[in-house]
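One structure below.
Missing here: one protein chain of the complex. Every other protein chain is in place.
For subunit A:
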Amino acid sequence: MTAAAAPPRAALRERRRRTRRRNLRRHWQLYVLLVLPVAYFVVFHYIPMANNVIAFKDYNVVQGIWGSPWAGFDHFERFFANPVAWDLIRNTLMLSLYGFLAGFPVPIILALALNEVRARFFKRTVQMVTYAPHFISTVIVVSMLILIFSPRIGFMADVLGFFGMNANLLADPDAFRSVYVWSDVWQTAGYSAIIYMAALAGIDPSLYEAARLDGASRLRKIWHVDLPGIAPTVVVVMVLSVGNIMAVGFEKAFLLQNPLNLSTSEIIATYTYKIGLLNADFSLATAVGLFNSVINLILLLVVNQVAKRVTGNGLW
């Protein structure tokens, strides 16, 4: 049996090799096109991944990445022995969880509400205006926050003062997370709603007809038609954002930081920058960064798996 089957299989393999070679010869231009981009990914993504090995070494410039002596898990132990470590992890997690809980539902509500509106002018205006902040840079958004909440200049300080709250919000460690998260919602909610609007536009109109014939109110129609219709999109967006829970951006936290709010605003990303580039402790910074990336990757895999189990939708 196996003896009889062997020759054809070998022939098959041979033939496949030949078609593959012919394919290479005929489409060599495609492979030439790939050279530069592949080089880019290797140099700027995969070599850095390999460079993470210095997290397990005592890196010094003279001996280089591969020549430096091994240190095992010393740097990780050094990081966790520092009481600051747990503050950093807590700050990072709190910031992103808060951001997720506040930022995730708002675009959905916005899209559902916009979808009900029939007055075209009003709808277009809301869309145009609320997308706009997405295109403003982080530096500008943070500058706006600083100016608007400035007790001396800003109008928000007056508003807060009116409600008897601490007017100097940016110097208040307890307020840092709220400022960060809600300004993010301000900036991104309109734009994030687009994807849900697209999903809503794709719902089969006959479902609405049916709902109307059954005498469903608008609220019931949202509950029984709109929400199930956008559920797959919601799951994908949710997996993506939970998967990014440890990847709180450096950019905004760093800009919003000041000596007064440091106790809540110092997160893993900003800490890595400081010990790595300002104190030049490359190995420790890499260890901290690697810890962060690995946790993040695990989270993403777990969440995707759970989402697939529960809803049948996942990223892959």
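The rule we apply is simple: a residue touches a chain if its C-beta (ideal position, glycine included) is under 8 Å from a C-beta of that chain, and two chains touch if they have at least 3 such contacts; residues count from 1.
Following the convention adopted for this analysis, contacts and distances are computed from a predicted model.
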item: Listed names "Methylhydantoinase", "histidine kinase", "Carbohydrate ABC transporter permease" or "Phosphoribosylformylglycinamidine synthase subunit PurQ", with the criterion being the UniProt name of the chain not displayed; value: "Carbohydrate ABC transporter permease"
item: Selected from A:N60, A:T125 or A:Q305 as touching the chain missing from the view; value: A:T125
item: Contacting the left-out chain in the complete assembly, out of A:A71, A:L95, A:L114 or A:V248; value: A:L114
item: Among A:V139, A:L260 or A:V302, the residue in touch with the chain that has been omitted; value: A:V139
item: Subunit A residues that touch the omitted chain in the full complex; value: 20, 23-24, 27, 29-31, 33-34, 36-38, 40-41, 43-52, 54, 65, 109-110, 113-114, 116-118, 122, 125-126, 128-133, 135-140, 142-144, 146-148, 150, 152-155, 157-158, 186, 189-191, 194-195, 198-199, 205, 208-209, 212-213, 217-219, 233, 243, 250-251, 255, 269, 272-273, 276-277, 282, 285-286, 289-290, 292-293, 296-297, 300
